[in-house]
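Structure provided below as structure tokens; questions to follow.
Omission of a single protein chain aside, the complex is shown with its protein chains in their original locations.
To keep things simple, chains are lettered A and B as they appear, and every chain counts its residues starting from 1.
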Amino acid sequence: MRGTSSRKPKIGVFFCTCKGSIGKNVDLNELESRVKENPDVVLCIRHDKLCEKDGQAFLKDQISNTDVDRIVLVGCTPRTYEEVINKGALEAGINRHLVEHVNIRELCEWIHPDEKSATEKAVFLVLGSIARVAFAQEVLDKQVILKNNNVLIIGGGIAGITSALELIKNEISVHLVEKTDKLGGRAYELDTQRLSEEDVILPNINELIKSDKFHVMLESEVVDVNGTLGDYKVKIASKDKEEELDVGAIVIATGSELFDAIRILEYKYDDADVIDFFELEKMLVKDEVKVPSSGEIPKRINFIQCVGSRDENKGNAHCSLVCCTYAIKQAAKIKILYPDTEVYIHYMDLRGPECGFEEYFLDAQKKGVNFIRGRVAEIQKDGKNLILRTEHIELGDIMSLPSDLVVLSVGQQASVETQKLADMVHLPLDKDGFLGYYNDRFEILDRRGISIAGCAQGPRGVARSISDAKKAVREIAGIMKKGFTARSIHSVIDETRCAGCRICEELCPYEAIYMKNVKDHVTEESRLISSVNLAVCQGCGACAMACPGGVPQLIGYSNKEILAQIDELI
Amino acid sequence: MVTEAQPKENEVVSDDKEGDFEPKIIGFLCNWCSYTGADLAGVSRLQYPPNFIPIRVMCTGAVDPVYVIKALLEGADSVLVAGCHPGDCHYLSGNFKARRRIAILKKLLENLGLEERRIRLEWISASEGQKFADTVNEMVKETKKMGPNPIKKEWDI
Partner (left out) sequence: MSKNVRLNVEEDLLSTVNELFKKMLEKDAADVLIVPQDVPSGACTVQTLVRYPAGLRALNPFAFVLPSNSADILVKTTDQASQERIVVVFRPCELRAVFELAKLNQINLDNVTLISVDCLGTLPVPEYVELAQKSENGLTMKLLFDVQKGGKESLLGLDLRSACQICELPVMDNADVSICTIGLNLQKEVLLKANTPKGEEFLGAIGMELSEEEDPESRKKALEQLFKVKAEAREKLDAQVKEEVKDIAGYMTVLASCINCHNCMKVCPICYCKECFFDSDILKPSPKQLLDKSEKRKVVRMPIDTTLYHIGRMNHMITSCVSCGMCESACPSKLPLLAIYHAFGSDVQALFNYVAGRSLEEELPLATFKEEELESA
């Protein structure tokens, strides 16, 4: 076995001059000759830039042409090029744990102007690492297969449904929890073909329901989440019962909710003829618009933008991203239905992040939609008539506009469900109350087996919810099917030596340690010993320090390696 | 019986003469903060004496006190354990665990007459290159004042 005296290590030491920036204070010749005295060193060689292409080629060449079985790289800080170099070494057949990096640039060359002492220190550092790497063990990256590979999707809106279909396509069983009594959410009530920037085809819910891999729980809610990737226990409360579900991963697709316009008193949302964009859309999908109080076709319609959005005092600070596009398209459609109806859109500034927005805007203008820049101060009721009092920034004027129908473009805000769930799975919310931080941190979440899809991350339209959901479950689907590769630095437990005191379990910050029951076949004693869940272990080494017996060891940072290094350094 | 004069015990292993004593200080630096802080000191060309020899560990919470004991018994004159500031540990709480272990060890060694200042636990962030250099400078100065690690005189450890 390597690491014991029975087999002599063959160590290759590579010196990188970092394009000449190492070698002025550290005497590389002296360093090399001292290192060569070590009987374990079989190769001692210099290069200018090991981190670059030809350096990598050189490294691989040297490794392939000699019988070195572990290497020490002497050069710059491992914080920069460790991964690059380890990868190169691996391609030449040296496991990453058999590579030691010695930083003589930041830790010698650049701080010690005195050649003698800089070199002396460098000698120590290199010899220390040689001693350490001699005890390094080859550990191949481990493929982890999960205990449970069903996925729980929380939320049956467009993001949840898309996620479910994607997963089912990948042969993964899905449980979907929806708090209302039907699937679909808001998206299926909109004319998405008309509203969206791109061609959107809503997934077919029936296709989903037909699948035997799809299990839906309507009027249900998640009340507790425990466990970790591959082994989640989720408590779900339905109308008349509470049940526990075992799943491997969780997709949070709790969506957003629409701002409740009643909160802005000036806009008189309690008036029958003041409606929000969603109510208008329900009429538009039937190709007719009527004034609710009279049942007549409206002659004047006013849209008010940013209701509850970009308004820290009365609503939410964030921009809801899709309302401008929706209003413009709804207005254009009204003009097609009723060319004689006057349509006004009151806006602060128009925001349409998707491409194509400008064309829709021009098209609406062409169709006769009026755009008025300014904040609407209030809506007054004069007998049966609604009157908008608003500023007109371009004219620098205050105007009163009579209106048969007022449409409030309410924005999206974080849903209460999202916030409750975030708490259950210990994820912090962004300042707007969404799980928005996680878009670019997929790796961390995937490791936990949690994915976030759709508006739970922040306001967005249908098209983006669909594409997001697909992206969000792609990784999860892969992990559920094939498992994944554990972090290369992780803890390993020598089961035969574990006394089961559980201090490591107590001190692991990630709950990566779990106890498993074993029965000694000789003594029949049944006892708990600790085990590492490689899906979760981050390689912090807390367990290794926690255990007085040295039972958990951190790969690449084992007691033996570090003690050997200390020995050599003093 | 005539015997030759035996060398005094302490001459056997200790070559340090008073006065020009150059201490050796071993430092365990956490990968995420203090090691990076040391790198920054290098990048900023902050000078500090070469008496300090660093060992990179993943986290202060992974520094087994046995490493510190070992370093001191082997003859290190001081030992530094440096990591992220409280609350900033890359692994959430490693530094809090380290603080307990080091406190225990210090108490034991203090009782054996080893100066408390020979073991130091410091919080040095990735952006505190200057603090890193200052800490090393200070430790070297202090250690010189304390003199060689008394353990070095005892060859029968």
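Methods note: contacts are C-beta pairs under 8 Å (C-beta built on N, C-alpha and C of every residue); 3 or more make two chains touch, one makes a residue touch a chain.
What you see is a predicted model, and the numbers here were worked out from it, not measured in a lab.
Novice: Since one chain is left out of the picture, which of the remaining chains does it touch in the full complex?
Specialist: Per the contact definition above, the missing chain touches A, B.
Novice: Which listed residue, B:Val43, B:Val66 or B:Met146, touches the chain dropped from view?
Specialist: Within the whole complex, the residue contacting the unshown chain is B:Val66.
Novice: So which of A:Val13, A:Ile104 or A:Ala546 would be touching the chain we can't see?
Specialist: Of these options, the touching residue for the absent chain is A:Ala546.
Novice: Counting contacts across the full complex, list the positions on subunit B that touch the omitted chain.
Specialist: 12-13, 65-66, 69-70, 73, 86-87, 93, 96-97, 99-109, 111-114, 121, 150-151, 153-157
Novice: Tell me, which residues in subunit A touch the chain that this view leaves out?
Specialist: On the side of subunit A, residues 4-5, 496-503, 506-507, 517, 525-528, 546, 548-551, 558-560, 563-564, 567 touch the unshown chain.
Note that only the chains that are shown with their structure count from here on.
Novice: Quick check: in the complex, which residue numbers of subunit B touch subunit A?
Specialist: Residues in contact with subunit A: 24, 26, 31, 35-36, 38-39, 41-43, 45-50, 53-59, 61-67, 70-71, 74-76, 90-94, 97-98, 101, 133.
Novice: Residues of subunit A touching subunit B in their complex?
Specialist: 77-79, 103, 105-114, 117-118, 120-121, 124-125, 128, 489, 507, 509-510, 538-542, 544-546, 550, 554, 557, 559, 562-563, 565-567, 569-570
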